[in-house]
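Below is one structure, written out as structure tokens, with a few remarks after it.
The other protein chains are all here in position, but one chain of the complex has been omitted.
Order as written gives the chain letters A, B and C; numbering starts at 1 within each chain.
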Amino acid sequence: MGDKEDSKKNLATLLVTCPDRKGLVSALAQTLHGHGANILESVQHVDRHAQRFFQRILFDLTELHTDRLTLERGLGEVTERFEMSTRLVYANKRKRLALFVSKQEHCLYELLLRTRSGELNGDIAIIISNHEDLRPVAEQFGIRYEVFSITAENKSEVEERERTLLEELDVDLVVLTRYMQILSKEFLSAYSGAVINIHHSFLPAFIGGKPYHQAHRRGVKLIGATAHYVTSDLDEGPIIEQDVIRTSHADSVGDLIRKGRHVEKQVLAQAVTWQLEDRILVYDNRTVVLK
Amino acid sequence: MGDKEDSKKNLATLLVTCPDRKGLVSALAQTLHGHGANILESVQHVDRHAQRFFQRILFDLTELHTDRLTLERGLGEVTERFEMSTRLVYANKRKRLALFVSKQEHCLYELLLRTRSGELNGDIAIIISNHEDLRPVAEQFGIRYEVFSITAENKSEVEERERTLLEELDVDLVVLTRYMQILSKEFLSAYSGAVINIHHSFLPAFIGGKPYHQAHRRGVKLIGATAHYVTSDLDEGPIIEQDVIRTSHADSVGDLIRKGRHVEKQVLAQAVTWQLEDRILVYDNRTVVLK
Amino acid sequence: MGDKEDSKKNLATLLVTCPDRKGLVSALAQTLHGHGANILESVQHVDRHAQRFFQRILFDLTELHTDRLTLERGLGEVTERFEMSTRLVYANKRKRLALFVSKQEHCLYELLLRTRSGELNGDIAIIISNHEDLRPVAEQFGIRYEVFSITAENKSEVEERERTLLEELDVDLVVLTRYMQILSKEFLSAYSGAVINIHHSFLPAFIGGKPYHQAHRRGVKLIGATAHYVTSDLDEGPIIEQDVIRTSHADSVGDLIRKGRHVEKQVLAQAVTWQLEDRILVYDNRTVVLK
Partner (left out) sequence: MGDKEDSKKNLATLLVTCPDRKGLVSALAQTLHGHGANILESVQHVDRHAQRFFQRILFDLTELHTDRLTLERGLGEVTERFEMSTRLVYANKRKRLALFVSKQEHCLYELLLRTRSGELNGDIAIIISNHEDLRPVAEQFGIRYEVFSITAENKSEVEERERTLLEELDVDLVVLTRYMQILSKEFLSAYSGAVINIHHSFLPAFIGGKPYHQAHRRGVKLIGATAHYVTSDLDEGPIIEQDVIRTSHADSVGDLIRKGRHVEKQVLAQAVTWQLEDRILVYDNRTVVLK
């Protein structure tokens, strides 16, 4: 895997969305090729109903004829011509994560272990909690752990301190790993499209609190989990990934909670993986995941 | 399978539910054994929260010392003592089904094919529709097909004729295989616990009409289907079975409809199978499926 | 769906594989664009180990500046330059299928129903069997049904007659829907890459006969089915699709056979769908399915 890591350094990802028109694919391919970039992966999607185009291009810069700035200027011309909204990410800058957690450790551990094994392509800069409980876990992995006690009174002031800290730490992505506090509109607008949460139900079923209790009461035969971007509409943000697990009449609420944990952590880790690989575009409150 | 079929003739199933108490299992086992019945399968469930007991016993009557009436009297004493609600079903009486359908054939075909192959332990007595469209399918399988045109004005009168027909045909179970009419309270109370519907969403998500359109708009990553008993609370009846299939941003509403069909037919067929095998008890608007 | 059908007429699919080199994506996109073709979908894959490139491009010919022949000549130049092996398919020519079947109807019905509902993008030209049993099914769907009795003695002569018939009927794809005869090398080489079979196990487990019996004996907790291209190495051809279903100690061989049917028919139908949509490339006895 060492080779892979090294060879990754010269990679870049371009995410594009724009109104669908003829010649988009060709224009981008030609521009990249013209500058000596080598396209390694390309996935596209056209939403025919919305007449909208989406593309992810992974390319290698090793044999670039020009420099990055010139390439960016070249791409800029194309994106302007086609009214594209784009995101260009160089792989040599690893992404930095902040994990927010309360008292439950399962999602936190999953992300810590996947980061250590190299599955998650990012670095965990900090773990933030409203409780002391999980500090030992952070210590095991040598990650900084900060506790911010939140009350109705101090909330906006605390969030401001958190944001200052995240900025200092150059955080790209906030992941709520079963964090039991609601983030304010202000916080979310500062990290728009960069806060991922795991909700312990198969949304839009069982919105709100205690979804496993709700699921038990309704007698469903599958329970699920949903990873989504957090927006100011609680539990209504764009869905990134979902999965379910089979249950039966024999499962108590406690059993649902236990079974659900394993779905939650897998679904959240999958969503974070895609985010770190720059595979997700959002349009009309839905995600396009370009795998 | 011939042997199996023959050997089934002497079987009976006892379904029991009652408040949980000590000695239930022993009392039933002893009574059955005492009359010479041989217990082949026994599954039980205790809902500890509701303090309620559920059991399904499949037994062989071949070596009964007494006759069925005496056995029933013996069981009657036990069930009275423990305040049991019971259902005793002899396997030599095959169940009779009525399938209600509108214009979509996929669920109908699944049940017809599974009945013909012997997977479904019942006979289809009639197919009832509000449209002529699927008459050729019924004819292929040699099943009677009756059309009842329903309008707001004639609804109660038509339902009465339907009920008369179902009674004449000695129907035990009504299955709505994508039937696009709402049955009245009167109809449902006459067939309480004996009308199964397939809803084309993962309930309680996307209650009501056009669930695939709703699912598409919400951008979910899995779609599902739910088989449930029909009650007068639309889409709120006890859930028997559910399953899901993975979707993505690339799926149009049409794709969801196509994918969903295959889940719908499997889920409905599974629910009908359990019903015909007398495996389902309902309590507190939930099902206990004793497999 | 009418619109969709109409709009499909002007579509074409290009399947490409070649040694991986720089500039491939750009060259093809540019050539298509240069002739006025509009790229609707494009999926590619690079096998880094084998240094091999694979791509599927779906494009619209409606606004072609030139004619098809000129376009083909243009593409020909590119494919030669990059040593590409290509397949160009115009959507206005619907594919024609021959289904080979013995006595079991479940896979046959699945393909018949999916064809009728428009899910499968092809026409069933004929059903060929070594038994009379399923003729009524063919008649229900108005499909020609021919019986060829096969013995050790007449096999090569019968296969020749079958091949003549398939040629007369202009058949593109042969699907073995639980066909219990082994096709000869000669037959297979005439229909190389165009014969799909469903094997009732999760290959490579339980190769050969009676896989459900083998699975039962081994006590596996999942059974599966595998759709694959048929080659002269029995059960060793390139795998197109697989799926599994959960089983338990409580399942008899008969139960496995029943459960397996539903997996078999789904897996086979999925593989045939991809084949009809020109999504599959074969390399090194494996399939690349470009979805």
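Observations, loosely collected:
Throughout what follows, a residue touches a chain if its C-beta (ideal position, glycine included) is under 8 Å from a C-beta of that chain, and two chains touch if they have at least 3 such contacts.
No experiment lies behind these values; they were computed from the predicted model shown.
When you scan C:118, C:136 or C:204 for touch with the missing chain, the hit is C:204.
Considering the full assembly, C:239 is the residue among C:97, C:239, C:256 or C:272 that touches the omitted chain. Residue-level contact of subunit B with the missing chain is found at 22-26, 29-30, 32-33, 38-44, 46, 63.
Listed for subunit C, the residues touching the missing chain in the whole complex are 45, 47-49, 54, 202-206, 218-222, 224, 238-244, 248-250, 252, 285-289. Mapped onto subunit A, contacts with the missing chain fall at residues 1, 4, 105-106, 109, 113, 117, 119, 140, 254, 258, 261-262, 266.
Basically, only the chains that are shown with their structure count from here on.
Comparing mean CA positions across the assembly, the chain most remote from subunit A is B. Look at the contact of subunit A with subunit B and you find the same residues on each copy: over half of the numbers used there are shared.
Each chain gets a centre from its C-alpha atoms; the one nearest the centre of all protein C-alpha atoms is C. If you lay the C-alpha trace of subunit B over that of subunit C, the rotation comes to 180 degrees, to the nearest 5.
Centroids built from CA atoms put subunit C at 37 Å from subunit B. In terms of their C-alpha centroids, the spacing between subunit A and subunit B amounts to 42 Å. In subunit C, no position touches at least two other chains.
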